[in-house]
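A protein chain is absent from this complex, but the other protein chains hold their places.
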Amino acid sequence: MNDWSQALSRFSDTTAGAPVATHSGNRGLDLEEPLLFEQDKPGRCGVDLPEPPVLVQDRLGGLARTAPIGLPGLSEPEVVRHFTRLSRRNYAIDSGLYPLGSCTMKHNPRLNEKLARLPGFADLHPLQPISTVQGALALVDQLAHWLKTLTGMPAVAMSPAAGAHGELCGMMAIRAALNARGETRNRVLVADSAHGTNPASAVACGFTVESIPANDRGRVDLAALKALLGPDVAAIMLTNPNTCGLFETDIIEIAEAVHAAGAFFYCDGANFNAIVGRVRPADLGIDVMHLNLHKTFSTPHGGGGPGSGPVVLAAALAPFAPLPWVVHGTDGFDLIEQPDGDAVASFGRLKGFHGQIGMFVRALAYMMSHGSDGLRQVAEDAVLNANYVLAGLRDVMTPSFDGPCMHEVLFDDRFLKDTGVTTLDLAKALIDEGYHPMTMYFPLVVHGALLIEPTETESRATLDQFIAVLRALALDARSGKADYFAAAPVLAPRRRLDETAAARCPVLRWTPAPALRSAAE
Amino acid sequence: MNDWSQALSRFSDTTAGAPVATHSGNRGLDLEEPLLFEQDKPGRCGVDLPEPPVLVQDRLGGLARTAPIGLPGLSEPEVVRHFTRLSRRNYAIDSGLYPLGSCTMKHNPRLNEKLARLPGFADLHPLQPISTVQGALALVDQLAHWLKTLTGMPAVAMSPAAGAHGELCGMMAIRAALNARGETRNRVLVADSAHGTNPASAVACGFTVESIPANDRGRVDLAALKALLGPDVAAIMLTNPNTCGLFETDIIEIAEAVHAAGAFFYCDGANFNAIVGRVRPADLGIDVMHLNLHKTFSTPHGGGGPGSGPVVLAAALAPFAPLPWVVHGTDGFDLIEQPDGDAVASFGRLKGFHGQIGMFVRALAYMMSHGSDGLRQVAEDAVLNANYVLAGLRDVMTPSFDGPCMHEVLFDDRFLKDTGVTTLDLAKALIDEGYHPMTMYFPLVVHGALLIEPTETESRATLDQFIAVLRALALDARSGKADYFAAAPVLAPRRRLDETAAARCPVLRWTPAPALRSAAE
Amino acid sequence: MRYLPLTDADRGAMLASIGVPSIDALFRDVPAPARRDGLVDLPRAMGELEVERALGRLAARNLGAGSVPSFLGAGAYRHHVPASVDHLIQRGEFMTSYTPYQPEVTQGTLQYLFEFQTQVALITGMEVANASLYDGASACAEAVMMANRLTRRRKAVLSGALHPHYRATTATHARFTGFELVETPAQPMGDEALVPLIDDKTACVVVQNPDCFGRVHDFTALAEACHAKGALLVVVVTEIVSLGAIVPPGQMGADIVAAEGQSIGNALNFGGPHVGLFATRERFVRQMPGRLVGQTVDAEGRRGWVLTLSTREQHIRREKATSNICTNAGLCALAFTIHLALLGEAGFVRLARLNHARACALADRLALVPGVAVLNDRFFNEFTLRLDRPAAPVVEALAERGVLGGVPLARLFPDRPDLAPLLLVAATEMNTDEDIESFAATLTEVLS
Partner (left out) sequence: MRYLPLTDADRGAMLASIGVPSIDALFRDVPAPARRDGLVDLPRAMGELEVERALGRLAARNLGAGSVPSFLGAGAYRHHVPASVDHLIQRGEFMTSYTPYQPEVTQGTLQYLFEFQTQVALITGMEVANASLYDGASACAEAVMMANRLTRRRKAVLSGALHPHYRATTATHARFTGFELVETPAQPMGDEALVPLIDDKTACVVVQNPDCFGRVHDFTALAEACHAKGALLVVVVTEIVSLGAIVPPGQMGADIVAAEGQSIGNALNFGGPHVGLFATRERFVRQMPGRLVGQTVDAEGRRGWVLTLSTREQHIRREKATSNICTNAGLCALAFTIHLALLGEAGFVRLARLNHARACALADRLALVPGVAVLNDRFFNEFTLRLDRPAAPVVEALAERGVLGGVPLARLFPDRPDLAPLLLVAATEMNTDEDIESFAATLTEVLS
C-alpha cells in the first residue's frame, strides 16, 4: 500500500519552509507546477510517430548517438496542463495595464497572429526559387514603403532581428560609410540617458563611447555636445523622444552641429510611438534610426522576443545597407544576397536568411489597419494618455522635469524621501494592486526613476483607476506604511525572490540531484 | 481637476462591504472585471466596418429600427482583456484535475480544434449542393461507422445535439416503433439512480415515468423490475455503467425480461468511456443508446456545450431514425432530408440542418488518434484510475458499495458523520487545494454522494496528490476543523455565493440602475 | 499513445496497490458473454500528422463557401468573425471547463453568460433571455411547448413562411407530446391570414421575421390579435443580424423570441454547432427552458453570479422539469457574446445596414438578368427570385462554374412543385461587388 503522504511532501518541496495554507501548496486557482524534468516517466511520449524502418545500415558514419539524452517523458495532457499553469503565473497586456516605460506595451491584435500563420507566409522556405515567393517579397517591399514614408527616409534595411540588432546595423553602416570616405573616426557620443544597448552596440562596432550630459531640462546639453564634437567623432547616438519621455527640443541644431563636424546622427527609434504620423525623423536631420516593430507596430513582445528592428537610412548610408536586399527586378521582385550589383557596397550580412518575415506580416497588418490617419491618432493618444497620468499624479509624486511629456512620463523618488519606501517597494506594491510595475531606475539621469508609458491602447477608465491607486499608495507611503511596502508583493504567485543568491552560486539548469536539494534548501 | 478616488469607488462596487486588501480590489494576478455594460462609451467600436452606402430608399418596408438597442461600445483591446480576465476566473481541465463524476472531463486535444477549423469543414453552408460537400458527408459516414462498430449496433442517428437530445431521439424512435406496431404503451421505467435528463426526456415524449429501485449492491433490483414490467411498459431506461460507477451485472437478464415484456431497452451511454473497446452494448441486449461525444470522445465541454449526442439503434428501431440521413447514393453520398424513400418511416426532424458537424470532426480525429487499440486502453486506464482512487481512499472515506468500480467511484458522507462537515464543505475545501470538486449529491441513491471520475488522461502523480489531499482533508474533518470547512473556499476569486438570494429575486440581466444598486447592496 | 499518461510500469504498480492481479479483474462485473478479448475491427492508432492528412483529404473534397462567390442563407449566414473571437473562445479556461456548477471557480463562464443573456434581451427587445439552447429550430419547438404550459392550451398556429426545418422540428415534438399544429401553406407572395386561425384553444402563433422568403413583417397587429384571444406570439428570427436594422420582436409585442445566433461569432460549420437564442417576458421566466444565470453576492458581499431558478430544470425536477435540456451551446454563446461586444451598438447597427445595402445591390443587379424576377419588395439581406425554370438544376450548374448561387426552395419545400422555380439568395458584408458581378454574369450564362 502506498504512502500517499509522499505525494504531498513532493509538492511541498516547491514551498519548503513556507507556511502553506493548503496541503497541496496550491491556492485556489493559483497552482504550483513542478519542472518538466520532475514529471518524467521513461518511455512516455506526447507525440506518436511511426516506427522508423530498420535500416540495413545507417549512414551516420559510425557517429550514431548511444548515450541517453535525459529528456523527460510526458504525455500531451500533462504538457498542455504544464504550460497552461505556467502561463497563469504571468502578467501580460491581455491581463491589464503594463506601463513599462520605453517598452511600448500596447495591444497585440489577434488578426495579425492569424495572418502571420497563413501557409502562404509561414510555410515558405527562405531558399525557395524567387519565382515562388513573389508575394512574400512584395510584403517586404510594402512594409519598407510604409517605414520609409513614415520616417521620410529614402532607404531601409529590413534584416535586423531587434532594436539592438538595428543599432548594430546602423553603426556598421556609419563605419562603412566612413571607411568609404577614407576616414577613421572612432569616437561615438551617446546621451547619458540612452538605453544600455546604445553604448554596447557602438562598442560592438569597434567604436569608443563617450557620454553626452543632459541639461536640467532633461535634454541633451547642446553646448556640452558641441564641445565634445570633433574630427574624430564618427557619430552621436540620441533617443528621440528621449528616455525621459521628452522631445529633444534642440534636435535640429544638434543635427546641424553633428553634420558640420562630419559625423553622423544615429537616432534610437524605440520611442517612435510618440511621434509616428506627426513627425518624420528625416525632417529632424537624422541619418539613421532603428524601429522596434515589436513596440511601435505592435508585434507581440513574446516574453522576450522575437522582435524586428528595421533601420531607416539617409542616402549617404543607404549603399552600405546589409544583405539581402529586396529589389524590383525585370520580372517581379528580386533578392540580392551577395555584395554585388547595386549592393556592391553593402557591409555584409547580419543574420541567416532575409529578416523577421513573420513579424513583418504582423507589422504591416497593424499599419494597414490604422492607416495614415490611425497612426497619427496613435501618437496623439499615446502622448495624451501619458500626460493624463502626469496630470493625475503631479501633485502627489515628483515629476523629474517641467512641462508636458511625450508618450511616457518620468518621475523620480523625491516624493518618497524620508518615507522609508523605495521606488522598488512602490513597484512591488503595484503588483498586489493588479498592475505590472513601471520601468524602475531607468533612465539613470534621475534618482530612483519611475518611467510610466501607458500607450494609446489603454482606456481612460483604466488610467483613472491606475492614477487613483498610485495616489492612494503615495499617501500610504507618506503615512508611514513602510513595512507594508517592504513586504510587498504578498498576493502574487511568489514573494520577492533572492536575486543575490541566484547570482552568487548560479543554478542555470535542472540536474537530477542538486535541483531537488536546492529546492529543499 | 478629476476626483480620482471615484475611479476606486467604482471598482470597490464589485467588492462592496468586503474588507479588501488592496485599493483596486485586485489581488495580484486575480483581477476584478466589471460587466461589459459598465465599460460602455457611446460610439466606441471594436470592429471597423466600411460606411454603408446611403440608399436612395431602404427596402425594410418602413420597419427600420429607430430605438437605440443599448449595447455597450468597447474597443478591441478592452474586449480582449475583458474575456481574458474572465477566463482566468475559471477552473478547467487544462488547469488541473476535474473529477466531476458522470461528466468524463478528459483532455481535449488541440489537434481536433485545428481540424474542425479547416475551411473545408467550418466554412461549408449546410444547404450547398450535395456535390460540393462529399467530403463532409463522408466524414459523417465514417464517424457513424466507428460508432456502430464500437457499439455493435446496426444504425446510428447523428443529428442529436447533446445527450439529452439523444435521449429524446431514442425515446421518440421507441414511440414511433410502438405506433408502427399499433401498440400504445405509455409507461417508462427509469432507474432511480438515473440522471435527471432520463425521466425528463421520457416525459417530453409523452411517456409517464416510474422509477426502478436499486438493490443494496447499487444495481437495478431485478425482481422489482420484473414486477414493474407489463404490457403497458414501452421501455426501461438504464445507465450502464450506472451513475454509481457500477456495471449492471444482471443486464443481460434485464434485457431478456424487458424484451419478453415487449418493451425496449434504452441505455444512457454517458458512461461509455468505462467500456469503449471492451464491451459492445449490442452484446448486452440494448436496443438504443446515446453517446455523448463531448464525454467519451473528448469534444470540449465548452463551459456547457456545444455537445453532440448520436444515438445507436437496433434494427427494430433504425427505420424510425430522425432526418436527415446520410446514405450511399448512385454517385457518392446523398442526404435524405424528407420522410420518403428509405426514410419513409422516419419520425421526423430534431433540429435545423444535419447535426453537430464541427463536433463530428473533433470526435473522429480523437477516435482515429486512438484507434481500436487506444480506445480499449482508454476504458482500461479510466477504470484503473478510478479504482486507484478508491484504493487510496477506502480506509478514510466511505465507499457506498463493495467491490471494484468502473470509471468512477462513489462515496457517501458516512465518514463525515458527527464531524459537522458536509459533502458540500469538503468539496469547497478542495477548491482551495486547487481542485475542481467531484460531483456532489448525485446520484440520489446514497446520502451526501461524492462521485469521483478521474478519467484516463490523468497521471498517477496527479492522482497520488489528489488522494493525499483528500486523505489529509478527511483527517482534518475528523479532527474538528469544521469551521475551516464551513468557511471554504477562501482562496478562490469568490467565496461561497448566496444562491437563495439569487433565486428569491432573480437578477437575470444587467439594467442600468438596478444592477449598480444590487451590486452595492 | 500521446494522450495517455499511464505507463505500463504505472499500470502494474497501480494494480498492485489496488490488490488485483490484472485489469480484467476490474471488469469482472461484465457478464462473460459480453466480454471481448480482441480489438474491435477498426484501424489502429494514428499519429497527429497521419490524422491531419486523413481529415485534410476529406476537407479538400468540399467546396469551401469562402473559396467562391457564395450567396446562401436560409437559416445560416456567412459573416466575418474577428480573429480575436476565435482566439478567446479557445482559451483553455473557457473551452475545457464544464457547466458552471461550482460558482467560486467558474465566475468567468457565469459572468459571460449573464452578459450573453443581457445582450440577447437587448437586441430582441425582450425582458429576459436564457443561457442558450441547441439551435434556432429546437428553440422554436421549446417556445411552443412553453406557450402550451403557460396557456394550458394545446394548439399552435404556424405561419407557412416559417423555416421548414423549424416547422418540422416543432411538428416532431407536437407528434410525441400530442399538441395540435395548424399550419398555413407557404405563400411567397401576399400576406397570409393568420388572425382567423386564432381561437380560444390557441396557445400561440409562430411567425418568422424576416420570413423564409426574406420578407420583413410588422407583427404588431398579430400580437394584439393573439393577446385578445389569450394566445402568445412566438417570433422566430433566423438571421439575428437583421435586428440591427429592423424593429425588434419585443417592440412588436412578441411574448417569446426563438432565434438562431450563428450569424454572430460562429462559423457555418455545415449546419452545426450553432446557438439557439431564447427570450421572453420576465413574468414567464419560471416556465422557461434552459439554464439561467443570476446575479448575487458572495460571503464577503462581492458581486458574483450563479446558475439560478434550477427548480425548472431536469437535474432538480426530473420528470417535472420545463425541459430535458442539459448541455446547451455554451462556447457558441461565448463566441456570440465576444463578437457582439466587439460590435457594440455602433458596429451592430452598421453591420446590419451594410448587409441590407449589399442585398439591395444584389437584388438590383440580378433583376437585370433575363429570366429572373425578384419577388420581394421588402427584405433585409435575403430575398426570393423566380426563375424561368426549376431553380435546383440552375444552382447545380452555377456550382459547376464556381458560384454558390443560393438555396433552391425546392430543397426546403420538396412537396411544393409550384415553388420549384424559386431561388432564395442572401448577401452579407462578405460579398464584394466582384462576387455580385460574377454571380450575375454566371447566372446569365446558365439561363441563356
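Lettered A, B and C in written order, each chain numbered from 1.
As a working rule, a contact is a pair of C-beta atoms (placed from the backbone, for glycine too) under 8 Å apart; a residue touches a chain by one contact, two chains touch by 3 or more.
Owing to the predicted nature of the structure, the values given are computational and were not obtained by experimental measurement.
Screening A:A314, A:I357 or A:V446 against the full complex identifies A:I357 as the residue touching the chain left out. Among B:L60, B:V80, B:V276 or B:V409, the one in contact with the hidden chain is B:V80. Contact with the chain not shown here comes from a single listed residue; of A:K226, A:R376, A:H447 or A:R478, that residue is A:R376. Remark: the residues of chain C touching the chain excluded from display are 2, 48-49, 80, 82-83, 87, 90-91, 342, 429-430. Seen from chain B, the chain kept out of the figure touches residues 1-2, 28-29, 41-50, 74-78, 80, 84, 109-111, 113-114.
Keep this in mind: only the chains that are shown with their structure count from here on.
Chain geometry summary: the mean Cα position of chain A and that of chain C are 45 Å apart. As a whole-number value, the distance joining the C-alpha centres of chain B and chain C reads 19 Å. Shown for chain A are the residues in touch with two or more other chains, namely 1-2, 28-29, 41, 48, 75-78, 80, 84, 109-110. In chain C, the residues touching two or more other chains are 1-5, 10, 17, 45-48, 50, 82, 84, 86-87, 92, 105.
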